[in-house]
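A single protein chain has been removed from this complex, and every other one stays in its place.
Think of it as A, B and C in the order they're written, each chain with its own count starting at 1.
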Amino acid sequence: MKAVNCCSIEFHSIAENVSFARVAVAAFASQLDCTLPELEEIKVAVSEAVGNAIIHGYRKQTDKTVRLTVKIYKEGLEIIVEDSGQGIDDIDLAMQPAYSTDPERMGLGFVFMQSFSDRLRVESTPGLGTTVTMFKHIGIRGAKARAN
Amino acid sequence: MKAVNCCSIEFHSIAENVSFARVAVAAFASQLDCTLPELEEIKVAVSEAVGNAIIHGYRKQTDKTVRLTVKIYKEGLEIIVEDSGQGIDDIDLAMQPAYSTDPERMGLGFVFMQSFSDRLRVESTPGLGTTVTMFKHIGIRGAKARAN
Amino acid sequence: MLAGDADRYRTKMDALLVRLSGDLDLGVADKLRITLDEHLNTKKIKYLIMNLSRVTFVDSSGLGVILGRYKKLTPFGGKVILVGAQPQVKRILELSGLMQIMESYLDEANALAKIV
Partner (left out) sequence: MLAGDADRYRTKMDALLVRLSGDLDLGVADKLRITLDEHLNTKKIKYLIMNLSRVTFVDSSGLGVILGRYKKLTPFGGKVILVGAQPQVKRILELSGLMQIMESYLDEANALAKIV
């Protein structure tokens, strides 16, 4: 599978950049014929992954770098969110619905990423950082793929 | 002068990415209190610089990389567009209004970049590529700076 | 956009009506939480009515602010009431389960009628 188009975005770990990341990915994704609900799902998934990098990965230190890569394939969209933050000790535990290490948060980030993408992969090394990779089928091809 | 926020975007030299670049920069710039006309000016300036990198720098080869860096300062916005394309032989000549090496084009790209930014710097090495740097004052500070 | 503009917050007896707008995400969550709590604390509010009709986006950081206020008010018999969420926002509220634990109405009049 060869990407038709690809962009890579790096930005500081500032909370305001969550909204930038979301809009940038949506603008890029619009090169595929996304439906509005698909675009909304992409935006939520990106928000959650980028938000996690900032809050959990970098513990709200604002001078770190979040890296976002978006690849367009004929079949859909791949979104990769990387931080070089503190990493996740137990990925399976972290991905459980309602699990959060922050009592103020809901533990729904991974739930949304999972619901709104067709494949979710989380790689993490404690002390080194976390990479979240999501693939989402888009358009007629997406509908077909989901039906199968 | 220290940047308050910064992002760096790399993408393939595909004509469709001009629109992506424009929207991404506008989304990032909206963290400053831009007026709508200011946002429009930024969009045009980015379109021209990115368009030039694709058409002139890379002569429409679509597998090359364009790099866009946006820095937010208290005083305004810095936008840097870089390509590693063929470069410009005579920058002064290239920047003259209505000058174009392509008979189908109008030679207005640099005119718009100049009109819509407060500082424009073009660096280029034939065979190595071109870097266009624009600075634009934004908001009350921008208005004041322009009045002086 | 989510600034605590006075006219976005209206108090009526022990109810606080707040009209939110824009995107409810991590970028605005802290500020929104603080502003809401200032109003809730100083005015002895029991019912928080959140008009979401101009909210264009919500993610789990935004939901967290809403759920946090719910947890704050319910121990004292209070409520959080949601009004007018747009389809995409409603969908996230439903997926998260918030829509199931909070009352929701189509408009402010209906919401106010329920509590006064």
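FYI, contacts are C-beta pairs under 8 Å (C-beta built on N, C-alpha and C of every residue); 3 or more make two chains touch, one makes a residue touch a chain.
Model, not experiment: these values are computed from the prediction.
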| item | value |
| --- | --- |
| Displayed partners of the chain not shown (whole complex) | B |
| Full-complex contact with the absent chain, from B:54, B:68 or B:134 | B:54 |
| Residues from chain B at the interface with the omitted partner, ascending | 15-19, 22, 36-37, 40, 43-44, 47-48, 51, 54-55, 104-106, 108-109, 111-112, 115 |
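By definition in this document, only the chains that are shown with their structure count from here on.
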| item | value |
| --- | --- |
| Centre-of-Cα separation between chain C and chain A, whole angstrom | 26 |
| Computed distance of Cα centres, chain C from chain B, in Å | 41 |
